[in-house]
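With one protein chain removed, the remaining protein chains of the complex are shown where they sit.
Letters are used for the chains, namely A, B and C, taken in the order the chains are written, and counting of residues starts over at 1 for each.
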Amino acid sequence: MTDGSNIGRRSLIAGGVAAVAGTGLAAQASASTLPPNELKGYSLPLSAKGEANIVGAPPWNYVGDLVGVEFWTTPEAAQAALPAGLTPDPTTSGHGYALFIDWQFTTGDRQDYLDPVRSQYSEFLVLLDARFQTTNVAWCPFIWVDNDASLARGWFQGFPKKIGQVHQTRAYAVGSKAAPVLGAGGTFAGTLSAAGRRLAEGQVTLANTIPNLPALSRPIVNLRHFPRLKAGQYDNPAVHELTLSILDGVQLGTTWAGTSKLQFFPAPGEELADLRIMRTGQGFRSTLSYSVSDLRILTGPDAG
Amino acid sequence: MTDGSNIGRRSLIAGGVAAVAGTGLAAQASASTLPPNELKGYSLPLSAKGEANIVGAPPWNYVGDLVGVEFWTTPEAAQAALPAGLTPDPTTSGHGYALFIDWQFTTGDRQDYLDPVRSQYSEFLVLLDARFQTTNVAWCPFIWVDNDASLARGWFQGFPKKIGQVHQTRAYAVGSKAAPVLGAGGTFAGTLSAAGRRLAEGQVTLANTIPNLPALSRPIVNLRHFPRLKAGQYDNPAVHELTLSILDGVQLGTTWAGTSKLQFFPAPGEELADLRIMRTGQGFRSTLSYSVSDLRILTGPDAG
Amino acid sequence: MTDGSNIGRRSLIAGGVAAVAGTGLAAQASASTLPPNELKGYSLPLSAKGEANIVGAPPWNYVGDLVGVEFWTTPEAAQAALPAGLTPDPTTSGHGYALFIDWQFTTGDRQDYLDPVRSQYSEFLVLLDARFQTTNVAWCPFIWVDNDASLARGWFQGFPKKIGQVHQTRAYAVGSKAAPVLGAGGTFAGTLSAAGRRLAEGQVTLANTIPNLPALSRPIVNLRHFPRLKAGQYDNPAVHELTLSILDGVQLGTTWAGTSKLQFFPAPGEELADLRIMRTGQGFRSTLSYSVSDLRILTGPDAG
Partner (left out) sequence: MTDGSNIGRRSLIAGGVAAVAGTGLAAQASASTLPPNELKGYSLPLSAKGEANIVGAPPWNYVGDLVGVEFWTTPEAAQAALPAGLTPDPTTSGHGYALFIDWQFTTGDRQDYLDPVRSQYSEFLVLLDARFQTTNVAWCPFIWVDNDASLARGWFQGFPKKIGQVHQTRAYAVGSKAAPVLGAGGTFAGTLSAAGRRLAEGQVTLANTIPNLPALSRPIVNLRHFPRLKAGQYDNPAVHELTLSILDGVQLGTTWAGTSKLQFFPAPGEELADLRIMRTGQGFRSTLSYSVSDLRILTGPDAG
């Protein structure tokens, strides 16, 4: 077991966050397959100027406040949530994290944060311990965001994003009964709803600072998947490949940890609650930033 | 010029709506490429039960009320909005439609309409006259919906959907100052916003019934496009193919037509207003239903 | 017991809907108490032109599609939900209705429906049988809407509106698997959420038409209540009076009735689920329109 070291790390910050990166390959210049005179843009809609696409080409820069809960579901439930190609980590069976994050993002050097209605979003995701071959990884079975550009970026990485409503308790720079202390004794909550139904809620009560962000100790594996609609081809997706997220320049703020609570609730069209919470572990609250401009493909024709 | 007849029509209803279909091929059973023990589902997230995916496998059934405006932009603007592989229709240069539709949908035989918060959405789209080889088609440069399942279904067909807020005037079964007459003299409006900015508004004042739905006289061509995130591969999309929508079992309600107004407004990250409205033509209001279970691929390795 | 006849009816339509009205009093011209040079408008914000107010002066015209469920809670729960001044109706103890309505509205003769984002809203409300003195009335303990103008109009009438998300199954003018038949066998649902939590859901399966709209057989009594914020005066509201809704020109479309289901769900800050559903009765689906331009005050200094 190599704990990701054979995958390579682009950055390993003092806080201990594992930012996983490609194996030192320079990005190869590839001949574009786009036809001559094609419309411009990275994603749909391609257009005359290339400004209308839901997401422009990377790099994508992110910064967010995070409320996280470590949890254990049953080994059976965790295993049932893994895709082909991943296996349970026998040493941490059923172990995972639930994360609520309030993000702000920008593409490249643009000051997208000056149109905050377009550049802010909130996210909830689950990570489950798993193994790819002999490497410890984290698998993201479910994730919700409240922004379509984020949904698109997620799909391009393999994050299986759906639209949901995510909220987390905020800390402020002055004291108030209306906010917890960002320090020992402060309690922060996160909540997720979709289609008007509460799907998840978590709480953390802070006790002490810690040097690492627990949830990012393993590289994240996703499944890029884009189906075919051609009759008879529904089970023959156009894209179907395990991927490894690459986070550049990860920075971590002061990370507080303590106790935690977590609940998942059943709803039509959702399987989150099948990850039955057996117990929770550490709760934590931090701020992190990173950039994304690459993705490693682990399986399929593009693997390497 | 064949006006679509070489593409084939699965249904051609009395109202004259052209529902375009595959050329009589039975759906071929294809060997699945999914790995053994793969998670279940048609789209992301794949999951243990296959119930969590944002969209289940077709057939997808739709019914909607539609407010539409015929318009002309400049030939230059229309041409600039066409993808490689499509050319302007020289006989109708700059001609198109703006459509506001309040949809209800269901997958297969499920009564999804009993959870209306998940099965209703509103849509705005633009169609521009174009040609694929010698066939008259309609190209959809821009489309917005307010529902993530609809966004996903759109992407799988090539519709370049983004999230927006779409509203249209409703007709009711009793008289009221609060609603227009669904008949001569009644005026209906449609509006589109995204990110809190008004992007489009249209109005139609009804005068008489017509036998056809003008906007569906040509088959719709889209661009299925799913980019790569691998460094150096941003211009080498994993999927990039022109597609032809196939609408099964189209039914059309009474269609009223009359005069119209239309405005597009500029906004950051949008190019809709580059389709400058030179004049409008017929306005119309109808109800239509159809199903989708197939897609014809016009270009690329899957074409045929 | 007079069943409202001593209150007076302004209209009594063929469908049997009781539109309750003032007792023939001409509206008295009253000296305005507004100071000279006051800003203009009916409601906040008063402004230079009088166009910015959240709601302009009546008449307010409404038209809506309605899905309703007759239910019985316990007599105790129903009684506990009544304000001072109302008593249980001993003959129908615990009886009430849950209504989901998709509204379109306009003020006066304006064509507000041409800006549908501002003139449409959805509503859920509960009505409980009660008596005011010897008159049979319906009391509205809880009501949610998704529009601030509607919230304001509600408060001015005494409807205790909060913001919620309300959806109902729609019928369409053409057949589709995506919509129920508006007729025998068709099933329609309504749902309510607030703050991302499902609060109520109901279903009706239509069997036959009926001449009346069951839920409007009694005049609606509300509590107009506007608190003071002055310290020591929190329990001394500035306005606190029972009111009787007056609906002018009620029109009712074809009304279908059949069987029904209904559930209320508990949530923080809500007491809806304390109205425990013991059983349901008739379910119904209709369309109705009316106008509001007056209110009868039953108690307090303005009574009469």
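Worth pointing out:
Here is the rule we use: contacts are C-beta pairs under 8 Å (C-beta built on N, C-alpha and C of every residue); 3 or more make two chains touch, one makes a residue touch a chain.
Quantities reported herein were computed from a predicted structural model and do not represent experimental measurements.
Per the touch definition above, the residue from C:S47, C:T134 or C:N208 contacting the chain not shown is C:S47. Residue in contact with the omitted chain (choice from C:D65, C:D89, C:D102 or C:E270): C:E270.
Within the set A:T33, A:T106 or A:S217, the residue that contacts the chain not displayed is A:T106.
Seen across the whole complex, the unshown chain contacts chain A at 61-65, 102-106, 109, 111-117, 119-120, 165, 167-170, 172-180, 187, 189-191, 193, 203, 251-254, 287-289, 291. Listed by residue number, the positions of chain B touching the unshown chain are 165, 191, 193, 196-198. Although one chain is not drawn, its touching partners on chain C can still be listed: residues 22, 27-39, 42-49, 51-52, 54, 57-58, 80-85, 115, 117-118, 141-143, 147-148, 151, 155-158, 160-163, 195-196, 223-240, 268-272, 274, 292-297, 302.
By our rule, only the chains that are shown with their structure count from here on.
In whole angstrom, the spacing between the mean C-alpha positions of chain A and chain C is 44. Chain centres here are Cα means. That of chain B falls 37 Å from that of chain C.
Multi-chain contact residues, meaning those touching two or more other chains, occur in chain A at positions 196.
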